[in-house]
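Note that one protein chain of the assembly has been removed; the remaining protein chains are unaltered in position.
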Amino acid sequence: MGEDAGDTGGHELASLKHSIDDLYLHTMSIIIFFMQAGFAFMEAGAVRSKNTVNILIKNLLDMCKSAFLSSCKEVSSSLGGIAYWLIGFPLAFGSDGNFFLSYNFWANNNLPVKEYGHWFFDFVHAATASTLVCGSMAERCNFYAYLVYTFVITGFIYPVASHWTWHPEGWLKRTAFKDYAGGGVVHMLGGMCALVGTVLMGPRIGRFHKKTGEPHDIRGHSVPLAALGGFILLFGLLAFNAGFRGHISQSGDGEVISRAIVNALLGACGGGVGALVIHHAGTFGPTNAWSFLMTLNGALAGLVGVCAGSDVFPSWAALVVGVGAGFTFLCLHFLLLRLKVYLSGNANVGAVDDPLDAFPVHFGGGLFGIVAVAFFMEGGIVFNPSRNSAAVLEWNLVGALAISGWSASLCLALFGILKKLGILRVSREMEIQGMDLMKHAEPAYPSTAWEDCDPGPYGP
Amino acid sequence: MGEDAGDTGGHELASLKHSIDDLYLHTMSIIIFFMQAGFAFMEAGAVRSKNTVNILIKNLLDMCKSAFLSSCKEVSSSLGGIAYWLIGFPLAFGSDGNFFLSYNFWANNNLPVKEYGHWFFDFVHAATASTLVCGSMAERCNFYAYLVYTFVITGFIYPVASHWTWHPEGWLKRTAFKDYAGGGVVHMLGGMCALVGTVLMGPRIGRFHKKTGEPHDIRGHSVPLAALGGFILLFGLLAFNAGFRGHISQSGDGEVISRAIVNALLGACGGGVGALVIHHAGTFGPTNAWSFLMTLNGALAGLVGVCAGSDVFPSWAALVVGVGAGFTFLCLHFLLLRLKVYLSGNANVGAVDDPLDAFPVHFGGGLFGIVAVAFFMEGGIVFNPSRNSAAVLEWNLVGALAISGWSASLCLALFGILKKLGILRVSREMEIQGMDLMKHAEPAYPSTAWEDCDPGPYGP
Partner (left out) sequence: MGEDAGDTGGHELASLKHSIDDLYLHTMSIIIFFMQAGFAFMEAGAVRSKNTVNILIKNLLDMCKSAFLSSCKEVSSSLGGIAYWLIGFPLAFGSDGNFFLSYNFWANNNLPVKEYGHWFFDFVHAATASTLVCGSMAERCNFYAYLVYTFVITGFIYPVASHWTWHPEGWLKRTAFKDYAGGGVVHMLGGMCALVGTVLMGPRIGRFHKKTGEPHDIRGHSVPLAALGGFILLFGLLAFNAGFRGHISQSGDGEVISRAIVNALLGACGGGVGALVIHHAGTFGPTNAWSFLMTLNGALAGLVGVCAGSDVFPSWAALVVGVGAGFTFLCLHFLLLRLKVYLSGNANVGAVDDPLDAFPVHFGGGLFGIVAVAFFMEGGIVFNPSRNSAAVLEWNLVGALAISGWSASLCLALFGILKKLGILRVSREMEIQGMDLMKHAEPAYPSTAWEDCDPGPYGP
């Protein structure tokens, strides 16, 4: 190191900055990667014990897929044939492109290596969007349908919307549209896909009364597992908001990142406490329970809510947005349970069954945030009602509409086709027996491992 | 980046240092934040299944509160009215103040942004202190009492003691008092509050024989969950000790941080192995069990023990202090179970029931460390018995006494009033039924989620 030290030129400094940025990106990426475990356990805790292994393997495969996709930068040049590199990556971030999509890097190794950070974050996003769908279709989704939809969402639906929002040529990027950490393009999009999927799939057997349509809670088998997932997600989401800046060596980076972390925390706090209090107050029907799961989902909704502007909210606004997102989550949660009944006036049908509340949490939280950012960001409508701040509101509404419409219509086609083909949902028998035994031959908690059973001819 | 690189001035370097320090603080803070999950699962595993959700929601709210408090820096200026900013923050770290407390920044936005690191660590500490109390009062504490005491401890009791120790004007700070990572002001204080709370609360039903006062183990429902919490805490505590330095870009920082991490590991190791061996040797009654929970609590006690001087202990001393803290934990653990019996000479009373061993681990470990640091720190009594090293011992004893007295007397008032008002403890019925069903309407492991129950009219 001695000889280097003698060189005090700018080259040395630039190289050091590069090292710091690398360290920052690598550290945050590793922590963000752990979020896949968060999703896995949140979903595992929220399903019945008979489908636990099924949900775990889907999340492990999502992790693999995320790994796979995250590396396309280098792989794309060599592997070829894998749809994502041929489709998703070029569509979103090709250097040639128009307002709607881009169309180079198709199987190209010219992508500069320093794009790594950009790529990793984008692919974690893609994985998040499709993981949400996995939750909303839990306990009844066919394994092949899972493979297909996850491919289409991460390979086509998400990348195009991501191109709109983040590619320099994207039509939304060139407007006043403001979405720092993907409240719209990740969470609203994923939540909308989840809603369409679960509506076309239909509710789980036993979720609604066959005659009256009255909802009947199907509880998850382990609150502690769900809580574990929730805590890991909160942990990862801090790194997510911290990492989105993309670099830390420029002047002012540190403060933006501080603010993003603090706002993420406050959003979670506002959403969690807000949902707890609002729910306990009996706003949505008589109860005197202090609900843990409502608090946890509220905290996640709050975090999703502040994503759109965690870099520009004053702290108190992050809290307010968190509460608003938590409230939106509760409204949508209870709305879904009654939706079809309201629509049809005929009680003799089931309503929407979203076991993980993917739509209320992610679409609801995301939508609230994408609107709220126009009001509460520094220089927003609340502080300075002007042409500029109104433009953010306009374009965010347009963006929210476009993203919702895009994902809803494509998912309608996607899940509609899968349904027509009869491979969307598992058989009635398998749904009742559970998928762990029938599909994976691995019960989550094998009874023989819990007792001193007689080993018979295998015995001592 | 090119144009910046041309500037080789000191400004550029200072800015880079700032970036490195920011990255260091953010990374450590994110990992430290995960400790709330550690506390949550350690406590969840240590209670019975009927109170699992109750303890999880308290920890999630502690996390929210911690988020809330951690952001007061910015929020204080705007939100107002929230007691912590009006009370806790100014009391501890106002820039005007006297030896006992400070009294500005009451609702003030003049707090410089670069105080973020300082703040975050202090508030994680505040959250830790009140989380300990949550553990010691587990399975019988009223939810409203929880809301009140957590507010008073984090808003008043802790901040004043923190002012004494860490504020430049604090009366302890201006002496030879030595406490690097809060062994005294966090762990002893939290442990003492926990003790007063659990004594005034009384033991759980069934913990002591009604006639003889003989203790009867109430086991936690899941050792793996407790182990998960313990491992996460060890993970977070490494970051805690690493992060306490506050900056990493100054010359010598790296080595202090290395030492703090290594000493934290060694303290945990000494405490864990020490407690295992001492307990197995039958020191506290006949046993031939190799106890996992004793090892885990011993490791935590060891970690708490080295906090006071993890930056200044030679490595072998960290090991010794860990063993000593583990031994102190065991002594207090067994003392508590017999305490009232010893005091009264009358067996016909129950003794102290501290389900999480918050007092033995945190007060015991902290006290041992705060004394030991005077002996084993570099330049301490063992190495160089001098006026200076004796002064550390004197002032650490004075500080320990002051912190214990302050927290004990205020908690006595706090919990005494709550008890008088009859809102300290849940009803006998709720305690026997468990709080998950009665208060939260959410069993941790719903039986219907574990079987193929007949869904009746909701069925297929």
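Side notes on the structure shown:
Chains here go by letter, A and B, matching the order in which they are written, and residues are numbered from 1 within each.
We take it that a contact is a pair of C-beta atoms (placed from the backbone, for glycine too) under 8 Å apart; a residue touches a chain by one contact, two chains touch by 3 or more.
Just so you know, these numbers come straight off a predicted model, no measurement behind them.
In the complete complex, the residue from B:231, B:406 or B:450 that touches the missing chain is B:231. When the missing chain is restored to the complex, the residue among B:296, B:392 or B:410 that touches it is B:296. Residue in contact with the omitted chain (choice from A:16, A:381 or A:398): A:16.
Chain B meets the missing chain through residues 8-11, 13-14, 16-17, 20, 23-24, 27, 31, 47-50, 205-211, 216, 218-224, 227-228, 230-232, 234-235, 238-239, 242, 248-251, 253-255, 257-259, 261-263, 265-266, 268-269, 272-273, 276, 287, 289-293, 295-296, 299, 314-316, 318-319, 428, 432-434.
Although one chain is hidden here, its contacts on chain A can still be listed: residues 1-2, 4-8, 12-13, 15-16, 18-23, 26-27, 29-30, 33-34, 36-37, 40-41, 44, 52-53, 56-57, 60-61, 63-65, 67-68, 70-71, 73-75, 78-79, 113, 116, 143, 222, 225, 228, 439-446, 448-450, 452, 455, 457-460.
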